[in-house]
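Okay, here's the structure, questions in a sec.
The complex is shown incomplete by one protein chain, all other protein chains being positioned as in the whole.
Up next, chain A:
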Amino acid sequence: MSETAEHTGHHIDVKEFHPRAQAAIHNPKIRKNFRSAMDGLMSKRKTAFEGWDLETLRDLGANVRLRALANLPELLEQLEKKLTENGIKVHWAVDGDEACRIVRDICKARDAKTVIKGKSMVSEEMELNHYLKAEGIEALESDLGEYIVQLADETPSHIIMPAIHKNTGEISELMHEKTGTDLSNDVEYLTASARQQLREKFMSADVGVSGVNFAVAETGTLCLVENEGNGRMTTTVPKCHIAVTGIEKVVPSMEDVSALLALLTRSATGQHITTYFNMISGPRKAEELDGPEEVHLVLVDNGRSSIYQDDELLDTLRCIRCGACMNHCPVYTRVGGHAYGTTYPGPIGKILMPHLIGLDEGRHLPSASSLCGACGEVCPVKIPIPDLLVRLRQESVDGDNLHPAKVRGHGAKRSSKEALIWKGWAWMHASPGIYRFGTSAATKFRALQPSKAGAWTDYRTAPKLAAKTLHQRMKERGQ
C-alpha cells in the first residue's frame, strides 16, 4: 500500500482495512497524534457537561431526533415550501453524483470558476471537489482543518477535526512546502498565514458551498455551526451560496435546535457554544447591503431513504455528526481515521457506510469493534451503535433466517466454512450431554492442549484448561 493510496482517499479499496489498520498501529506518530487528541477531546467533553443532567439531555436529544425522523417526509415537504417562500431554491439529489451535477449546473449557469467551501461532510461523501476540478472549477476548502487536508491531497481523518492526524510540525512543513510560509511551531503564525490566503479567496470566489447542521422546517432556516468564521464568510461573501446536506438533517422547529445545539458543541469539542452560529433564511433582500444574491439547498439522499425503511436501522439517521463516538472509540484511537478508508470513520462510519457503499465493499467495518459500548454511552442522541453493529454483522453473514437480511450487499462475508463451524458449535452447546462430555474430556486431557491458538497466541498465552470443569466440581459438591 503506497502512502498516496492511504491518504488521498480517491478510489480507496475499503476492503483493505486490515493492512491500513496494521500500518497505522505500527506508526508511532499516528498513534501518538490520535491518542493525545482523543484524550484531550474526551476530557473537554466531560468538563463541558459538568453540572448538566446529561442523561435527561441525551433523552431529550434522542426524542427530538426520533420525532423529526418519524415525520421526515412531511417535514421535508414543509421545509421545501418554507425555503422556497424565503427565496431559497431547493434541489433533490438521489445520490452523490446527482448532487455534484446540481452544484456544477448552478456554477455553470453563473459562469463560476472558483468555489470557496465551508466544512461539509456531505460534500466529502459526494467527492465534490474532485468532480468540480474535472469540470474546470476550482474548489478551495476554507475550514482550517479541511484546508490542511486539501493541501496534503488527503481526506479528513475525523468528521469534526479533519487534520487531527497531523501535529503542528507536520502542518508547518506542509504549509511551507505548498504555500511558502516559514517553518514554525507557532500556531498563531500558521493560522494567520492560512487566514491571509483564504481572505483573498473569499473576496474573489464566485460561489460559496457549505454544509448544514440543522434545517428548520417551520421557518425555512438553515443552521450552520462553526468556529472560524469561515462558514459565515462562505455563506455571505460570494454572490451565490449553495448548501448541501443529507435529508435527515431536518427538524420541526427552532425549539428543537436548542437541545441539539447544546448537545452537539459539548459532545464534539467540549464547547458550551461555538464562536459562530449562522441562521440562513434567504438571499439578500432588496434593502440589504450584503449577503448572496442566490441561495440553494441540495438535499442529498445517497442511501438514507433505504435506511429509513427499516425500524432498527433508522436509528442511524439520528446522528448529528458530533464525532464523540470516534473520540471515545478505542479502535479509532489506535488506527486513526484513514484506516477505515471511508468518508465517515469510527463507530458512526461503521454503521452508516455499509448503507452508502454496500456490505460487500464495507464487509470489515461492522466486525472492527470490540462492542465495548463507549460510543453508545456518549452518543448525544443515544444511537444504539453496538446493537446496530451486531445487526450489520448478522446482515454480513446472512445469519438470521427469522429476520432476513435487507442491507445492500448482505451475505458478502458469509463463508461456508465459518457457517459450518457455528453450526457445529451450536449443536454441541444446545446438547447438554454432549457439552458435558466434550468439556470434561477436554479438561481430562488438558496436557494435550496446544500452546498455540491462532491469532490469539500471537499476543497472549493460551488460557489454560482447568483440571475439572465447574460442572464436575458442582456435581461433586452434590449440586
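Assume a contact is a pair of C-beta atoms (placed from the backbone, for glycine too) under 8 Å apart; a residue touches a chain by one contact, two chains touch by 3 or more; residues count from 1.
Just so it is clear, contacts and distances are computed from a predicted model.
One chain of the complex is hidden; its UniProt record names it "(Fe-S)-binding protein", one of "Cytochrome B oxidoreductase", "(Fe-S)-binding protein", "Amino acid/amide ABC transporter membrane protein 1 (HAAT family)" or "Transport permease protein".
Per the touch definition above, the residue from A:Leu41, A:Ala112 or A:Ala368 contacting the chain not shown is A:Ala368. Where chain A meets the missing chain, the touching residues are 18, 21-22, 25, 31, 55, 330-331, 334-335, 366-374, 376-377, 384, 386-387, 390, 393-397, 399-403, 419, 422-423, 425-426, 428-432, 435-436, 439, 442-443, 454-466, 468-471, 473-475, 477, 479.
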